[in-house]
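In what follows, a single structure is set out as structure tokens and then discussed.
Note that one protein chain of the assembly has been removed; the remaining protein chains are unaltered in position.
Coming up: chain A.
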Amino acid sequence: MTDLSLIRNFSIIAHIDHGKSTLADRLIQFTGGLTDREMQEQVLDNMDIERERGITIKAQTVRLDYTAKDGKTYQLNLMDTPGHVDFAYEVSRSLAACEGALLVVDAAQGVEAQTLANVYQSIEHDHEIVPVINKIDLPAAEPEQVRAEIEDIIGLDASEAVLTSAKSGIGIEEVLEAVVAKIPPPQGERDSPLKASLVDSWYDPYLGVVILVRVLSGVLKKGQQIKFMQGGTEHLVDRVGCMRPKIEQLPELGPGEIGFITAQIKEVEQARVGDTITTVKGGAEKALPGYREPQAVVFCGLFPVDAADFEKLRESIGKLRLNDASFTYEMESSAALGFGFRAGFLGLLHLEIIQERLTREYDLDLITTAPSVVYRIHLTKSKNDDARTIELHNPADYPDPTRIDTIEEPWIKATIYTPDEYLGAILKLCQDRRGVQTNLTYVGGRAQVTYELPLNEVVFDFYDRLKSISRGYASFDYEQIGLRDGDLVKMNILVNNEPVDALSMIVHRGVAEARGRHMCERLKDLIPRHLFKIPIQAAIGGKVVARETISAMRKDVTAKCYGGDITRKKKLLEKQKKGKAKMREYGNVSIPQEAFIAALRMGEE
């Protein structure tokens, strides 16, 4: 076992692209975790998507042995936490497993919104924070200004910030020294009953479910019979170890240590983040505080473009779910899109990641319906039913409007950080999305604005708009702040007087008309002309709020057909019929599937 005073557990906080992964790689390399040959860029981000997007989805950890200048060898556990608010709960569990954090800030970019959100979380966990100013060898680097920003905006003492260039290997040893000197060692009693926090879990095809743990007290050993205190299941530990980052089996994990176990668990769902692990015999009485069930916040429909791929989609979603218990799904059928699934996600990024993994890893062509949020609807008493409250995940399940007393919708607090030249446009965007401004501060050419916004306005296309009006310079972060009453209505889109299920949406009354007009205009261009004119309407209940008309086709005929040669006419008919087979019927209107895909595509103006 390792003396507690020689253990340091820490995470790295950074905005995307500020060099978190590169720094982690250098620390591993410096301490000899991997040879140069084994070194693959950004070792800790395992998934293709993580590597490409430069984000971390699953927590990863690596144990480094570092012999410091004081001559002692320390066990450093570096925890790479998910960098995005969608995974805020996972982040909080990871942070809870550490005593400190490195705050990495790009010397040219300065502090960003996402950095702030994470650093505040870290402060909430009473972490010791070590500022690191990275990329100091860039021509545009202004380390002194960044140092001032860290002090002004975050309120941390940055006078001893470590200056590094992870890419060029500058300042790596200084970072390690700072970790040893500044971050406090963990505490914990070896002789107490076992208490270990389940930090993360994932499915490995060879090992089964792998569980990342932080031992708080007691000892976790191979052969132990353990119990998940929230999940209630019992398992036999068959492996204990750590990542260096290669797997190294250990006889045990003692207090203060971070490592992994496997226990013949088949599904990630059984090993929930935040659970407390103890021994079956002589175990702890009370679980650790802070456990929470994962809560899906954003929902959307996932349908295969080719209906024949439904089974493949079902299988693929099932497999993904093995590794990610935080998304939910249930079967859904749509007249427009056929059979598919309604899936719930922790947030928009989570949605995009799952969608992308299905597309990429499982080679599926998907139609993703416009994302929606969960509404809480209070129903009044009716003849056959008491007054009650329901949660609405799918506009298609919208109840009888006469029974709706009130509807609550989720709100978020958004923090946007931007060069001030884009501030005007951003304020307008937030205002248009029913935002309520709560704070606005300027720090040297940059503005930080906070808004309270309804989440349903954000899932629509807020990200993309924000990115485009700020040319990618604005950064955005949010946290949920609960439900609020809203004047919300269901808007149906009617094609030739028939509602199209896949296109209905729940919107605020104030923006319904604009949203409806936009959708009608779009469909007008997407639906081909027919033999009759086609009204396209957006309606709230019986009231039409927007309308477009596709005029009737006027000429479609083979003028000359004689001489007894019918071949070409037959071919034409076959072609027409084949085309129709790929369309969906609404009110006798054939709508090509491409039209649905285009109409539902998020964020296009």
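FYI, a contact is a pair of C-beta atoms (placed from the backbone, for glycine too) under 8 Å apart; a residue touches a chain by one contact, two chains touch by 3 or more; residues count from 1.
By definition in this document, contacts and distances are computed from a predicted model.
The complex appears with one chain absent; UniProt names that chain "Heme chaperone HemW" among the candidates "Heme chaperone HemW", "Cell division protein FtsI (Penicillin-binding protein 3)", "Succinate--CoA ligase [ADP-forming] subunit beta" or "BolA family transcriptional regulator". In the complete complex, the hidden chain is touched by one of A:72, A:286, A:471 or A:569, namely A:569.
As for the chain not pictured, it touches chain A at residues 530-532, 553-567, 569-570, 572-574, 576-577, 580-581, 588.
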